[in-house]
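Each chain you see keeps its place in the complex, though not every chain is here.
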């Protein structure tokens, strides 16, 4: 049997619109039997945060980063026309109207389809994010693991 | 005869500088006989809007999106140093001075060279953009068609 095609996405950006694009491409590729990996780095990691506040011990800078960054997929802003949070509400409204899955649903679907969600451990250290603060069922790895996947993949995107 | 190489670009961003980069890469690849597809999604769709106001029936949210987003390649702002529209004028001035094609000319050249310009139908629905509002000679498709092209392509970029 032929080996499956592979697709990798680096999700660097922490905006709702870019995260939606990443997960729509990832879910589409998974539906075509691609092995798909999304590697979450820098602001992209915020997509994976749990929405409740998790009590973990942190330094001052890490606490500040934790407070200033959005807590989870439902809190992300838009890269354009954010208007202090009205833009994301508008987008969520039209997505629902057109029966497009919301970002939290797209993430759930990705996990059901076996899309590998990988949190970049180096950025977690930098931003002071700990495993307890991120959603369950994800992997943890560094840039070497990403490059191993990407070198075998047909489609590699940086978003 | 060997099959042609393929190049695909997802143009997600709606800024002049990023659209110029996308079309310079696309036209360069087409000049080397690559089959090139640009898939326009989210704010990238604004690149394809006609510059005149087209009367179509829309809901309130769709009307608001339509008004707030730039109408066509000539109205896009810069991702940096936009300065309320002075930045784009400066860039257009230096492009002309150095005989670089303008964005509308780059789009025309791409169409002449057979670059396939594809508007993402799902985003058109979300943003309430209708076919009449987009330039002529483009294709309409969803993420599945993009993935079909990308899986065969040597160069795949997300801009």
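A and B are the chain letters, set down in written order, and residue numbers restart from 1 in every chain.
Heads up, the rule we're going with is that contacts are C-beta pairs under 8 Å (C-beta built on N, C-alpha and C of every residue); 3 or more make two chains touch, one makes a residue touch a chain.
Computed from a prediction, not measured in an experiment: that's the story for all the values here.
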Copy count of the single sequence across the entire complex, 2 present: 3
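Operating definition for what follows: only the chains that are shown with their structure count from here on.
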Interchain centroid distance [CA atoms averaged], chain A/chain B, Å: 25
Residues of chain A touching chain B in the complex: 5, 7, 17-18, 21, 24-25, 28-29, 31-32, 34, 79-81, 90-91, 93-95, 98, 100, 154-159
For the chain B and chain A complex, residues of the former touching the latter: 10, 12-14, 41-43, 61-62, 64-65, 68-69, 122, 125-128, 143-144, 146-147, 150-151, 153, 156-158
